[in-house]
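One chain of protein is taken out of this complex; the other chains stay put.
Read from first to last, the chains carry the letters A and B; within each, the first residue is number 1.
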Amino acid sequence: MHLLKLESVSRDFDVSRPWLNRVIERQPRRLLRAVDHVSFALSKGETLALVGESGCGKSTVARLIARLYAPTEGVIEFRGRRLQMIFQDPYASLNPRWRVRRIIAEPIQILKTKDRVAELLTQVGLSPDDAERYPHEFSGGQRQRISIARALAGEPDLLICDEPTSALDVSVQAQILNLMAELQERLGLTYLFISHNLAVVSLVADRVGVMYLGRIVELASASELFARPRHPYTRMLLDAVPDLGMSGKPRTPVAGEVPNPLAPPAGCPFHPRCPHANPRCQAEVPRFTDGVACHAVEEGRI
Amino acid sequence: MILEVEELTVQFPTRRGTLTAVDSISFSIAPGEVLGVVGESGAGKSMTGLAVIGLLEPPGRIAAGEVRLEGRRIDHLPHEALRRIRGRQIGVIFQDPLTSLNPLYTIGQQLEETILTHLPLGRTAARARALSLLREVGIPAPEARYRNYPHHFSGGMRQRVVIALALAAEPRLLIADEPTTALDVSIQAQIIALLKRLAAERGAAVMLITHDMGVIAETAQRVAVMYAGRIVEVGPVRDVIHAPQHPYTVGLMGSIPRIGSQKNRLVQIDGAMPRLNAIPPGCAFNPRCPRRFERCLAERPELLAAGASRAACWLHAPA
Partner (left out) sequence: MHGARISLGVGLASVAFALLLGVSLGLISGYLGGRLDALIMRIADVQLSFPAILIALLIDGVARVALPTERHDDIAIPVLVLAIGLAGWVHYARTVRGSTMVEKEKEYVQAARVIGRRPLAIMIAHVLPNVMGPVLVIATIHIATAIITEATLSFLGVGVPPTRPSLGTLIRVGNEFLYSGEWWITVFPGAALVILVLSVNLLGDWLRDALNPRLR
């Protein structure tokens, strides 16, 4: 049984000019399709990562699941009892006027709050005394630990992590990622991990979904995706990751930039940048079959 | 050598005492070479860059040391002289392309202004040069985009314009402070390749400041690792990455996730970089170092020979 299931979920945002301006300037309404028919399922204990560059819709998907937005189309089914979220910015995700104790205890309304808060703080590697302090007294990495403690307070079944380490230094990131892995093992957590960093994703994820302009273009197990990427965009992304190993292998230069999401290309949204595009790609949107949405793959061309 | 920095120290006097952001560092960059300066937040790498260009905000100041550009000292020059050098001989690329360009002027105007300020060219020649620069940095159809404003460009394109601006007066030294951090990974790759090519073609020296070791691996020939205001290791990129000699560098390399790595836990350095007002005596890294011994707590190590690199660590003291 799946813990979370998304079926053909889409979300539009109205980015039209204000009503008065539109009437005077005779402009039509403009809708931004941030998420376009996204479907996937998540099982208990698993870590599913959504990767993509800015504007691909991965953060919007996270917020849709967290019920911060409602889907314009499609169904989101959550079979667990509670879900929680960790955010990217360690400086904006904690209320600067609240003490740590109150921040962490917010999801819970049970009697033994003080003990539970102390327990959670220890679990995330901080001291119970930190409960009385204010967020600005902590570093970025420590604040993320507080966010994690808050998220765990409600004993969630699903934890949505929106770029939890992107704003942190690399050594602090290592601490937080190790902590999250340890907590997952110990508490049997399920993670939906949003990131633009493929290397981090290769470390934490069991399965990976690659997003481009609101669509999932490839969905596979982590080992499969990194060893045998199928979609041309996935290949391009992997090629673009700087090669720390310095193996000196030749890399295909990356072409073009992400198009304006308000005016996406017809057919497959990736076709202007794709080295394998043919006339069918320019006209027809590829269906998502067998884990990938690509005509070239479907036709056996690559 | 185009840039020589000797025993540079940057300090901030505050009410509670003097803070030392950069503590007696020395390095040099040859023509055509890219030196990576890598470190985490608070390590002092941006401060170093600002000190070299002379853009330190008071009360921060260069308290000791020398900065020499092509043999001539520049750290003690008055504002006006430094300003002229800044545009002409030193080009700067900052992290955020959105704020590096003036939103009220077209990119053509901004390019022309820089060119006319520093080179003895007429208007027409300046415009021609601006267009050729835009072409070089890969802006398609530069004539058409000449009259566009910065907000008409995407992030990657804007950064290319910033690079064009930095190169406009044919500088000898290019300082890039986190030039790709605000960009998507696919654009990052393009910008890195561009920087590398342009620097090599012009024989300019590049100081590439970043926290991203991957970018350094792709772009630089040598790298200096900074920690708490000091250089703890410096050497050829290949050696520092594959055979780090300083325990901090070892920890840093181990904590970087890599695709294809078999391990599922990262190396973790416990604790955090000390704040400027709480730097421990002796080696600044000693509280977090798994290999520390007595000498580390007492004496601050100099950069000692360690294989092909140099590391500020007593483990490499000659026997």
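Please note the rule applied: contacts are C-beta pairs under 8 Å (C-beta built on N, C-alpha and C of every residue); 3 or more make two chains touch, one makes a residue touch a chain.
Because the structure is a prediction, the values reported are computed rather than measured.
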* To do: Mind giving the shown chains that are in contact with the missing chain?
  => A
* **Residue of A:31, A:75 or A:92 in touch with the missing chain, whole complex considered** => A:92
* Asked: If the hidden chain were put back, which of A:17, A:30 or A:67 would touch it?
  -> A:67
* Which chain A residues touch the hidden chain? -> 63, 66-68, 83-85, 87-89, 92-98, 106-107, 134, 136, 147, 150, 154
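FYI, only the chains that are shown with their structure count from here on.
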* Between chain B and chain A, distance of the C-alpha-averaged centres to the nearest whole Å -> 31
* Complex contact set, residues of chain B against chain A -> 40-41, 154, 156-157, 184-190, 192-193, 211-215, 217-218, 237-238, 241-242, 251-252, 254-261, 264-270, 272
* To do: In the complex, go through chain A and note every residue touching chain B.
  => 53-54, 139, 141, 169-175, 177-178, 181, 196-200, 202-203, 226, 236-246, 251, 253-254, 257-258
